[in-house]
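Single-structure report; data block below.
Heads up, one of the protein chains got dropped from this complex, but the rest are sitting where they should.
Note that the chains take the letters A and B in the order they are written out, and that residue 1 is the start of every chain.
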Amino acid sequence: MKRRAFLRISTISLAASAIGARAQEVQDITPLVQAITGGAKAEEGGIEIGLPPIAENGHSVPLTVKAASPMTESDHVREIHVIAERNPRPAVATFHLGPWSGRAQVSTRMRLAGTQKVTVVAVLSGDRFRIARKEVVVESAACLDEGSL
Amino acid sequence: MLLGRIQVPPSVQRGEVFEVRVIVQHPMETGFRRDYDGKLIPLHIVDRLACRYGAREVFRVELGSGIAANPYFVFPVVATDSGEMVVEWSDDRGEKGRVSAMVNVA
Partner (left out) sequence: MKCDFARQTAALLLASLCICLHALAADPARPVPAKNGSEFESADVRALQSDDFANPMALWVERGKAFWSRTFDGRSCAGCHGDAARSMKGVAARYPRYDASAGEVIDLSRRIDGCVVGGLGAQKLDAESDDLLGLEAYIALQSRGMPMNVSVDGPAHATWEKGRGLYFTRVGQLNLACTNCHDASWGKRLLAETISQGQPTGWPAYRLEWQRPGSLQRRLRACFNGVRAAMPPYGSPDLVALELYLAWRAQGLPMEAPGVRR
């Protein structure tokens, strides 16, 4: 129950800091991770975070997450959480998979508000957790383009 | 109705893990951008997307403004029976979208 409400909790708790200007500071995402694991320890590794080391544009950065898992009934990845520590809303997305997925893998395009670490927490069957991080350098546009529309 | 597209392989073998690709047209407005007059453009996002294969939900994502505009997802599914793969999504204003494709299992 706690974990399913993760995205809503984090949105509410960070709304205060998100109101107004975009968050430029790196935030402490420990509370978000704890909300996912319920305080339990997450094992390091076992997750491959596919992100370009340098993202030319923070508006759309391709992300692929692969977690090593047999994806059987008794041993599979249930959830994949993506957290961006410098985004004004660090909770990016929660993906739900299961043995019917065959592979613990998802791809999407995310936004990155500046150079930062992206953290992925995987929730496995049997209340096990894994965590991994990847640093992405995010570049800015050379020419200002506001107001062209 | 919101516009979206889905792509599945033309045919798959039973037991094979195949990829489903989905893209949805949506601005995913963050609520932090300002228009030319300096006014804040309100938050407007797809917050939920799920995929049903036959009777079973095989994929679901809760998302927010951290997902890029025109949300795009690729996820794997184990081929069981031939049937319809239905993707439905909704945004924070109650707008919904639906797109589907037939999965042909050999």
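The rule we apply is simple: a contact is a pair of C-beta atoms (placed from the backbone, for glycine too) under 8 Å apart; a residue touches a chain by one contact, two chains touch by 3 or more.
What you see is a predicted model, and the numbers here were worked out from it, not measured in a lab.
When the missing chain is restored to the complex, the residue among B:Val12, B:Ala69 or B:Val103 that touches it is B:Ala69. In the full complex, subunit B makes contact with the omitted chain through residues 3-5, 7, 21, 23, 25, 27-28, 68-70, 72.
Along subunit A, the points of touch with the absent chain fall at residues 52, 55-57, 59-62, 139-149.
FYI, only the chains that are shown with their structure count from here on.
Those residues of subunit B whose C-beta lies close enough to touch subunit A in the complex are 17, 30, 32, 36, 53, 56-69, 71-78, 80.
Residues of subunit A touching subunit B in their complex: 7, 11, 21-22, 59-61, 64, 82, 84, 87-103, 105-111, 146-147, 149.
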